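Heads up, one of the protein chains got dropped from this complex, but the rest are sitting where they should.
Chain lettering (A and B) follows the sequence in which the chains are written, and residue indices restart at 1 in each chain.
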Amino acid sequence: MTEGVQPTFTAAPWRERAQEALIPPLVALLVALICGDLLILSYGQSPAAVYRLLLEGTWGNAYGFGQVLYKATTLAFTGLAVSFGLRAGLFNIGGESQLAAGGFGAALMGLALPVGTPLILALLVCMIAAGLAGGVVGAVPAYLKTRFGAHEVIVTIMLNFIVLALLNWFIAGHLHVPETLHTPEIHAGVLPRLADIDPRFHGSAANLALIVAVLVAFAVWFYLFRARGGYELRAVGLQPQAAEYGGISVGRVWMRALTFSGVIAGIGGINYVLGYKHYYEDGFASGAGFLGIAVALVGRNHPLGVLVAAFFFATLSQGGLAIHAFVPKQMMDVLQGVVILAVAMAVPEVRRILRGARGRSDA
Amino acid sequence: MTGGPASTGESARGQTSAVPAIRMEGIDKSFGAIRANRGTSVEVMPGEIHALVGENGAGKSTLMRILGGLMKPDAGHVEVNGRDVTGWSTNEAIAAGIGIVHQHFMLVPTLTVAENLVLGCEPKTRGIVLDYKRAAEDVRKLSTETGLVIAPDRLISDLSVGEAQRVEILKVLFRGARILVLDEPTAVLSPPEVRELWTVLRRLRDKGDTIVLITHRLDEVVEISNTITVMRAGQTVARVKTSETTPAEIARLMVGREVSLSAGKRVQPSGRPAGPQPDQGLEARNLIVVGSRGIRVIDDVSFSVKPGEILGIAGVEGNGQTELIEALAGLRPVFAGDILIDGVDMTRRSVAQRHDAGLSHIPEDRQRRGLILEYTVANNLILGVQKYFSRRGIIDRTRVMENAIQEISSFDIRPPNPVLAARALSGGNQQKIIVAREMGREFSVLLASQPTRGVDVGAIEFIHQQLLDARAQGKAILLVSAELNEVLALSDRVAVMYRGKFAVMMPAAEASEEVLGEYMIGTKKGNAA
Partner (left out) sequence: MNPISFLTQMIRIAVPYLFAASGGVVAERAGIVSLTLEGFMLSGAFAAVLGTNYSGSPWVGVLCGILGGLIFSLIHAVATIRYRADQVVVGVAINLLAIGVTRFFLKLFFASSSNSPRVAGFGGNINVAGFDNPLLWLGIIVAPVMAFVIYKTPFGLRVRAVGEHPDAAESVGVSVTRVRYVAVAISGMLAALGGVYLALDQHQFTDQMTAGRGFIAISAVIFGRWDPIRAALACLLFAAAETLQIQLQGSHAIPSQFIEMIPYALTIIALAGVVGRAVPPAALGKVED
């Protein structure tokens, strides 16, 4: 019937995929550098000197680096959460409230546990509480989407406000230390800081939640690219009709994707609560959800890319502090916006150019 | 034309018949690797109804989009009333009196009839205010003049399909169109609505308007047109006077392609294995499927396919074949009736459960349904059977790869690279991925929908051989194809679908293209009980 051609692996499709994945962030970086130059010049400073200062203050010393790692940890969680949803074709904008709910859950559990609970057990229980709290917040839009077709973008945004108000009511009305908007310190489940292991990190907030973030990133990668559920989830995100044809329940995948997106963001709450302050404080999650979208976008929805992007955005944020004496740190807020905008515009454009070029060579 | 603000279409009336209303010559148009038109030429004289016929994908719609200014040709030129208008814009085309009635209605459902009609050329009062009263008045006037009766204040979303089409025709007339192009206008109409449409078109022609009718229904062509242009695979193959031809000849010109069927089934009359159980195979009882507008797209259809048998379903596309296959596969809800696979009722079962019960499915639309284009060939080869390639929720990549290597070589998928994205393969090889996946596993019933559409001749023969081999192994196969000769060559029995029903069912040995053709176009009606 056939001459039995031997399969080969020589043709490398990876190059094209890598181009499509990497060009947009690189373009964005270039655009951001140019914008940064202009902002620095508007302040009458030398871009080269400011950028050197930025690098010294972030990657150049252990404290700065520790702060970058701390900030990157939270962003990694919210970025992974957003990218997990996007892989199923769903946009989770509720990262902020899921993160806050997770932190709140961890704090409640940390308060409920008796002093002297074994560390590993306490951590595990607190982490589960964080994930559950985030998952509950994520399950609401998931249910409304599958059951009523309510668009997840709007529902997650609206839910942000509702959940944050609810948490604020809990804290302000019931659980706060007088004169503050935070809970008492937790009794159990405190995550060791990096400074406990390497004293050079002294003073920085970086803690072992970083390891959890890397583990979660690995778990997400494994699920997406090695597990059957991930195969099905990505199929739904790419071509829902083909997934349906392949016997995959699109609704069930949506439910799973958004709920677990919430779980991932929720676990992120431990970075601040268990690792840094040891209490839940109103507003600690502020802005982390939106930045998570940026991180997912720049990281091209790949867990490894998300980790790198989280590190990048954390560097911007910490770098702002490092250069503040010369150029206001608010410059970094501008650059964040510029980077997202540039990537968002470059992604479809690069795809069109690459595919267009390929299409022509086919003809 | 009183209603329309643009009256430049006037020129069409004054023309002598020597100058064609439309002359398109040597038109080339490609989309990526697909060449929709290659050197296509069409000539339409003023005051005639001209039928442009051809199979799906023959390039008819693309040609008319070029005429309407929605696309620009890669090569060739376009003349309207003797004026070279190659590469003009939509607005220029409208101003010159070209009106296109698209296959998918170009009407805004949330707006009223009058609002849709004036969109883009709105009457105004006091400079900025939309003069809705005048719009409605103009619509009413045009409506009475043309006999296309419709109330201007009704919302499009409240209209029936026939009424919506009336609005479409009014819309182009409102803009002063004297050359009307109708793209598959009857695909969604009921028989009385079709008759009404013919009356309107004849009246417009008698008034001196030029009409181009894009269709693949031969009965319509014969009934309404004066002249016919036949297209095949992007090229013009014939231009004939309707009075000088027959439906059979048009059909032959349309299909045209010679497919080698030397490995035909007649070599092995009945490869049926010994004694299949009477309830084995696929069975449908009184199946009714309701479409989006509440119409029965499958209207009380019953049939069975036995092991070792191919039941071929012929018919002009759009008569319910797509819905039938989707209902059988579990992708479309069934309103009433039963579906049985190997005697087990599967009517309410999921896609996955039917799959497990031994149903394989080669879908009609491989790019949208059959493949995940961004996935690798290897990953596409496990779509639908992913659970058999995983252990405790983890995909067994070694087995996925082994499976891919085996299927690639036994189904000759090229290039033979399991990690290439399916997107990068040619149409024929993409189809082979699907055939390999659906037929390379254990199954008892196969739904094969347009299995050879858009694939090269070599792949066609290969796929035909696969179907015949499966039949010989005792599989029950339901084959749906727009290619009449394919159905005839492969099937044991053939049925013709016409407007949601089986118009006829007979042994393939007794069938011929001529006989089936008459059932397909509805000139002959029978009962397929």
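Before moving on, here are some points about what is shown:
We adopt the following convention: contacts are C-beta pairs under 8 Å (C-beta built on N, C-alpha and C of every residue); 3 or more make two chains touch, one makes a residue touch a chain.
Keep in mind that this is a model prediction, so the values were computed, not measured.
When the missing chain is restored to the complex, the residue among A:V50, A:L144, A:V253 or A:L274 that touches it is A:L144. Within the whole complex, the absent chain has one touching residue among A:L33, A:A112 or A:A344, and that is A:A344.
Considering B:V129, B:A248, B:V344 or B:V457, the position touching the chain not shown turns out to be B:V129 (whole complex).
Listed residues B:T90, B:S160, B:N226 or B:S304: the one in touch with the omitted chain is B:T90. Touch with the chain that is not drawn comes from one residue among A:L30, A:L119 or A:I154, which is A:I154.
Annotation for subunit A: contacts to the undisplayed chain at residues 39, 42-43, 91, 93, 144, 147-148, 150-151, 153-155, 157-159, 161-162, 165-166, 168-169, 172-173, 290-291, 293-294, 297, 328, 330-338, 340-341, 344-345, 347-349, 352. Within the entire complex, the positions of subunit B that touch the omitted partner chain are 68, 70, 89-91, 94, 100, 102, 105-111, 115-116, 118-122, 124, 128-130, 132, 171, 175.
As a convention for this text, only the chains that are shown with their structure count from here on.
Per-chain Cα centroids separate subunit A from subunit B by 45 Å. Note for the complex: subunit B touches subunit A at residues 30, 32-33, 329, 331, 350-352, 355, 361, 363, 368-376, 379, 382-384, 386-387, 390, 393-395, 397, 404-405, 408-412, 414-421, 424, 465. Chain contact summary for the complex, subunit A toward subunit B: residues 1-11, 13, 226-229, 231-232, 234-235, 238-239, 241-249, 359-360, 362-363.
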